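What follows is a short report on a single structure.
Only one protein chain is missing; all other protein chains are in place.
Labels for the chains are A, B and C, by order of writing; each one numbers its residues from 1.
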């Protein structure tokens, strides 16, 4: 919370979504758990639309093993939220994304998150190497961690 | 289910939203309860953006007393959904909206819903007459029921 | 809204659940769309726990084609909600449930809903006859419509 919120420059892919009336809590702001719906949506939109990974039909399944979020500013309904996405770390079976959430046209993030998938076999749920084409796609949106 | 799904012509206001990864159920389609999040969002977007009713700060509160939906086609993530809105019935304290949900650019609705609010006083929760300016706004998007 | 809310006697199966902080809207009551999450949960709990239908692994898939709800009283967090379930109508491929939602130990329903599934083949999505054992289970919780 001491550093300034991240800007859009840190991200390589952007997916715009909308907030819902049901997202607002008793304080008329989006509930904290809903931020993770936006984060999850940004990651999976890229995977399905850009990375060509067959979800959920393929042989590998991405399990979320860790996520975290710093919240800098409220979001609310009605409104637009853009998820900015970058890959921060690629392992043999795992990938950590950084996801920034931007309200409307804001340049500074309302939230700054990390989200780690481990890929496992559909049947045995054992870690597998990232499929080569998927790894290449991940490298295409890689940005070094600050 | 015997008649053809309604088209966009039946509606007077449109609000576009996006689906989320978390909306999809085990069949990879949007869960039925989530359709009501879209319906609710279409109604409240119009109220907040177009009808000038102060929600939730004002003296009156709209309570949902009835809703219903016919489901014609699946929705899925990723994708856009547009809620079409029309007012079908205006009472002294109540209003019934018709809400159609359209997938992407589809002309026929994936779902066709009714949604009834009764307005009550914030403090005593007793029905009150619709505020005149709000009634006028409702009349502006009124369409006769088929 | 003119008749008194239904009591627990109208139902044959009960499933208790809990509300969540995220369910509450800006008025500190459970949002209307969330009632359908409770309704859906009551139906699917019975199907999975009592009716022995393999969901989602089996050959048939239940599609929701209609739902409706009358709302009589608010629900809130924290709290318990019990879904009462009865079968109101059984067709060749379809079943309509009545679902009452009861707050805590209340005897009168906070909400009274209908929920219709049509069963289709997993692959071709064409209506199929209800599996005989499933039909027998449905008949076991059948109650005539009022």
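Here, a residue touches a chain if its C-beta (ideal position, glycine included) is under 8 Å from a C-beta of that chain, and two chains touch if they have at least 3 such contacts.
Predicted model, so just to flag it, every value in this text is computed and none were measured.
For the chain left out of this panel, the touching residue among C:7, C:41 or C:93 is C:41.
Even with one chain removed from view, subunit C keeps its contact list with that chain: residues 16-18, 20-22, 28, 37-38, 40-41, 43-45, 48-49, 56, 77-78. Subunit A meets the missing chain through residues 1, 26-27, 31-34, 36-37, 39-40, 55-56, 61, 63-71. What subunit B contributes to its contact with the hidden chain is residues 21-22, 24-28, 31, 33-34.
Simple rule for what comes next: only the chains that are shown with their structure count from here on.
Overlaying subunit A onto subunit C using CA atoms gives a rotation of 180 degrees, to the nearest 5. The distance from the centre of subunit A to the centre of subunit C, each centre being the mean of the chain's C-alpha atoms, comes to 34 Å.
Computed from the mean C-alpha positions, the centre of subunit A lies at a distance of 30 Å from the centre of subunit B.
Multi-chain contact residues of subunit A (touching two or more other chains) are listed as 21-22, 28.
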